[in-house]
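Left out: one protein chain. Kept in place: all the others.
Presenting chain A:
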Amino acid sequence: MRLNDALLGAILLGFAGWIWWLTSFFPSFPGQDYGPNLFPRILATGIGLCALVLVLRGVRNRAPLLVVEGWVVQPRRVISFLLIPLAALAYILVSDPLGFIPTAFLLLLGLSLWFQARPLVALPVAAGMTFLVHWFFAGLMRVPLPRGVLDSVL
């Protein structure tokens, strides 16, 4: 999925403007000529210049506004693609209340079944990897992985 250079440039131009606008709220200190807004403003200018080149180039080339690859029309592939960020999002939302072990297990199992792994293989792999990761990070390295519903058991 690829936006036309002109469109991408326009978005970035807006972004650079927004950054500049944000820096205008930074305080300046008397007697100090180079305050906290100097460096971000230089960068915003840089991004703005690059964006301008992209816009000019895009307008000259007259490429289509949006180019998509073939897999975008195959629903199964689109879902596979979306599942990776969605799985991460699900982890962010439910790992705390549910706990690491159930979340990780369900995540591994669900994804590998969707990717057409055989249940007989996917189940032990999901269970084994969940416990391995939990043992290493929570047990050995003392990372405070959320306990969730298993709080009383662990």
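Following the convention adopted for this analysis, a contact is a pair of C-beta atoms (placed from the backbone, for glycine too) under 8 Å apart; a residue touches a chain by one contact, two chains touch by 3 or more; residues count from 1.
Here is the rule we use: contacts and distances are computed from a predicted model.
For the chain that does not appear here, its UniProt entry gives the protein name "Tripartite tricarboxylate transporter permease", which is one of "Tripartite tricarboxylate transporter permease", "Spore germination protein", "Biotin synthase auxiliary protein" or "UDP-glucose 4-epimerase".
Touch with the hidden chain on the side of chain A covers residues 1-5, 8, 12, 19, 22-23, 26-27, 29, 32-36, 38-40, 43-44, 46-47, 50-51, 53-54, 56-58, 60-61, 63, 71, 76-77, 80-81, 83-85, 87-89, 91-92, 95-96, 100, 104, 107-108, 111-112, 115-117, 121-122, 125-126, 129-130, 133, 136-137, 141-145.
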